[in-house]
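All protein chains of the complex are present and in place, except for one that has been dropped.
Here the chain labels run A, B and C in written order, and each chain numbers its own residues starting at 1.
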Amino acid sequence: MNGQIKEAATNLQIALDHGIAEDEWERILSALGREPTPTELGIFSAMWNEHCSYKSSRVHLKKFPTSGPRVLQGPGENAGVVDIGDGLAVAFKMESHNHPSFIEPYQGAATGVGGILRDIFTMGARPVALMDSLRFGAPDHERTRYLVGGVVAGIAGYGNCIGVPTVGGETGFHPCYNGNILVNVMCAGLMKSDAIFRGTASGAGNPVIYVGAPTGRDGIHGASMASAGFDETASEKRPTVQVGDPFREKLLLEACLELMKKDAVIGIQDMGAAGLTSSAVEMAGRAGTGLILRLDDVPSREEGMTPYEFMLSESQERMLLVAGRGREGEVREIFERWDLPMAVVGEVTDDGRLRVESGGKSFVNLAVDILTDEAPMYKRPMKAERALPATDPLETLPSAEDLGPALLALLGHPGGGDKSPIWEQYDYMVRTNTLTSPGGDAALIRVKNTAKALAMTTDGNARYCMLDPHRGGMLAVAEAARNLSASGALPLAMTNCLNFGNPERPAVMAQFSGAIEGMTEACNALKVPVVSGNVSFYNETHGVDIYPTPIVGMVGLIEDAAKRTGTGFTREGDVIAILYPADEAPLPSAGAHEYVWVLAGREGGAPPSISLHSEAAVQTVCREAIGSGLLSSAHDLSDGGLGIALAESCLASPGSGLGGEVKIPDGEGRPDGHLFGEAASRILVSLAPESSEKLRDLAENNDVGYQEIGRTAEGHLRVESPDGRPYFELPMKDLLAAWKGALGGLL
Amino acid sequence: MQFAVIVFPGSNCDHDCYHAVAHVLGQPAKFVWHKERDLGGAEVIIVPGGFSYGDYLRAGAISRFSPVMKSVADHAAAGRPVIGICNGFQILTEAGLLPGALHRNTSLRFICKDVYVRCMTSRTPFTTEILPGETLRLPIAHGEGNYFCDAETFAEMEENDQIVFRYCDAEGTPSPEANPNGSLGHIAGICNTGGNVLGLMPHPERASEAALGGDDGLRLFQSTLSVTVS
Amino acid sequence: MAKAHVYITYKNGVLDPQGEAVKDALSSLGFQGVGDVRVGKYIEIEVEKSAPDEIRGEVEKMCQELLANPVIEDFRVEIPNGNNNPQPPKSEA
Partner (left out) sequence: MAKAHVYITYKNGVLDPQGEAVKDALSSLGFQGVGDVRVGKYIEIEVEKSAPDEIRGEVEKMCQELLANPVIEDFRVEIPNGNNNPQPPKSEA
């Protein structure tokens, strides 16, 4: 049936060069009953690779809970959608752009932002907020400075231009990322809950329409080198790094949202990884239909592009949509007004096949389901391995009398210090909805025309996952939910980026599986379904994998935006207290991980233990207390334990002027273990003394511990032992100076 | 008072300005697409911030050729109020409605944060209700806010009372430390000789509601209400 | 299509923050004896005209109207393989 195809032949070697394994090649041959054409081979390589097929991860991802009363759209679409009441919904998703950002930090990060924005407005939502979760190598590694500067400028360059505020994120440093940084970007958008658009190509005869930037040879990856043999002129067409055009994307965003107000659109999907190939195949796959694409009609910006190149180009700022028959004119009219290319490039068919034609010839004729449902799926071997010592390295550290220097060291470390040199490069206020500047536990965005606010956070602790993937996974979800609860928000649902090493290594798959199981347990216990997500494997350099780094992005809802708290102390003389699980000590001396890392460069032991039941109770109490107006501030304990949480609450007070006087509650273990230990399920709160009775009652009624530890005070932070011996007393200006200077050398 | 917010391809503070005047101030407002020429009888023109044409080549360089700019120029020439905010300020200088130019911040970085500005004159329609010497807290968000003009122009502007806002510290004292972008004379905003056209880098529309952390910016829009429209 | 090259530089007396930053960065990378550094724009334009003088006229007009801002920038147009008798940088002011 493909008699007229004139491309060169393909063979096993070319398939291997495309990253297709030998058994996968056999599978293709037996499915087709012939050799694939070069363009078909390119399509297989794109659709069957890890990024599109999730072939190593699918069996594990199935474990996540994905439904709930508010879930309008779970995983499988461009983004998840969750109902927030009042006829509104929030669409959100997180994506990684790790490898491109390491090669070209500015453009890699910028196009990462562009990609996730398209995922959101494809759903019919207007993007309202971006968050970025970043991991760099050691602060003193030779490339770190360059990468930090480039990535941050790239996120700023794209997000600021398009006018979506970047409202929060996280930034971490660890030598395991020296050769493979992580750039994960999350976007949330608002939409009407009854106007969700999906990536489906239904209705035979409906036109397939290409809108957005013309196609060039951008990002046709290593595979294209193998294709050079197919065409003599291909040799000088080297693959190129994608450059983002945020201005064009802004136009695309406005044009798409305007078009979606009409009922002309049947399905729409952005062209992300594997561009035209994946958008066409996935849209047909979801609808159970077929597609014909006529490449001669695809707008292009370079001469002489081959079908192979058209199908695999990753040029940015493009979308594919299916419109109702006869509605082409309306689509054209809108895109012309926004000065954007628009072209009818094919139509929907009912034979379940993807056909690609050019110059009157057929270059592709494949059953869609071979590319989607029948893509390979692997149960890769797993074998847990422990790479870090099992003993808690705290014991190897001499215990100091004066804990002040340790606190200053933690605050002055790039991972623990002030991140404003990063987020002040982001326009975090555009759209006038941002209720708190970045720097707190959760970012808060008001929802205009309602009393509501959305809360958002990203969290992940690779060290915990390295020490114990299962517990690390639980802790990541619990911390994200806790960050939302500490701002007064009810966690609704989550997305994730699962950044792992090479899945062909059993130790990596064991980490992956363990982390997912832990996350799943926490999702179930905290009633937070997973509605979207992304897997990034092969994060490795020279055969060494990064620490397993699942990043959780979570969205919560505050019904009345006036009832919220920040992390900073607000008033002198307020009571400082801790909410904690009632059946545990307020501050067990355990796992002072960040402290030992910063002071001694050692890691080991176990991540903090966690009871999900108690975690849920602590969060409920915190939210209710905020809802009843009892709290002045709330801040969860995480890296650096109570010591860092206290310091951060002081630093986030007005003018960083409020400190506190605190006595550590009685308990077993070392003083530094109490102060810097990273016990889970704890929230540091401050409140007016008149409110303490009520909070104590609320906590008791919910089986939650409430322990007062001191008072806020002007100008200094003093912490003493249970018997009144001072651990340190530091003027706020010293804390501020250490904290402010932390990123100094890097930006 | 009828407001018009001009929308260029890439403008992204258009809705914020609209929100501030229509929903917070409660005045009639409408958007005017850059290809239109009819300002529809608007009394006050807002050229909003954002990245018109992506800030490509130079911020504001391409927008100034939009058809609507002729109408804006006529409006200005008639002595009626025009305010250019951030990218709007850049567009007004490129269009020659205000003197000077805005180039890259000395830090070479985009900067988003709250700053203080000192009001230098009440003579513009946007500062009638603000006393000279008063300090406002307003957000900035720009990469090219570094104001420049030649010495002669600067002297003329001082002479003609055209410097409307200067970056200052919380106490109201202009200083290099309080100047976020290296602008000449700590200039944050200027007006034309007639006083009716104001350009400024800070975003008053983002500081128009206490819920967002401050409402000093609203006073610029409020001021226009006391201007008698002829 | 013929090509024209446009060079846009800051005027004397206008501070060039990017140039300063590059200079500092070069020194800290260990390059010695780096003097002034000025960063400008270099634009390549294809035009349909073919006579060098016509091209120059057209492109200079483009510079005056759009490509350069006369308040802070000078420009210079070169026609590769054309008549490029040294010309002083131009500006409208």
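As a working rule, a residue touches a chain if its C-beta (ideal position, glycine included) is under 8 Å from a C-beta of that chain, and two chains touch if they have at least 3 such contacts.
The structure presented is a predicted model; accordingly, all values stated were derived computationally and were not measured.
**Q** Please pick, from A:G216, A:P608 or A:G641, the residue that touches the omitted chain in the full complex.
**A** A:G216
**Q** Would you write out the residues of subunit C that touch the absent chain, in ascending order?
**A** 1, 7-9, 19, 22, 25-26, 29, 31-49, 58, 61-62, 65-67
**Q** Touching the absent chain: which residues on subunit A qualify?
**A** Contacting residues on subunit A, toward the hidden partner: 103-104, 107, 213, 216-218, 237-238, 240-245, 247-248, 301-302, 315-316, 339.
**Q** Mind listing the subunit B residues that contact the chain we can't see here?
**A** Residues 53-54, 56-57, 61-62, 65 of subunit B touch the chain that is not shown.
Simple rule for what comes next: only the chains that are shown with their structure count from here on.
**Q** Classify the inter-chain contact topology: is it line, ring, star, complete, or other?
**A** The chain contacts form an open line.
**Q** A-B versus B-C: which has more C-beta pairs touching?
**A** A-B
**Q** Between subunit A and subunit C, tell me the centre distance in angstrom, where each centre is the average of that chain's C-alpha atoms.
**A** A distance of 42 Å separates the two centres.
**Q** When the centre of a chain is set as the mean of its C-alpha atoms, what distance in Å lies between subunit B and subunit C?
**A** Taking the average C-alpha coordinate of subunit B and of subunit C, the gap between them is 30 Å.
**Q** Take the average of all CA coordinates in subunit A, do the same for subunit B, and state the distance between these two points in whole angstrom.
**A** 36
**Q** Please list all residues of subunit A that touch 2 or more other chains.
**A** Where subunit A is concerned, no single residue meets two or more other chains.
**Q** Quick one: which residues in subunit B touch 2 or more of the other chains?
**A** Within subunit B, no residue contacts more than one other chain.
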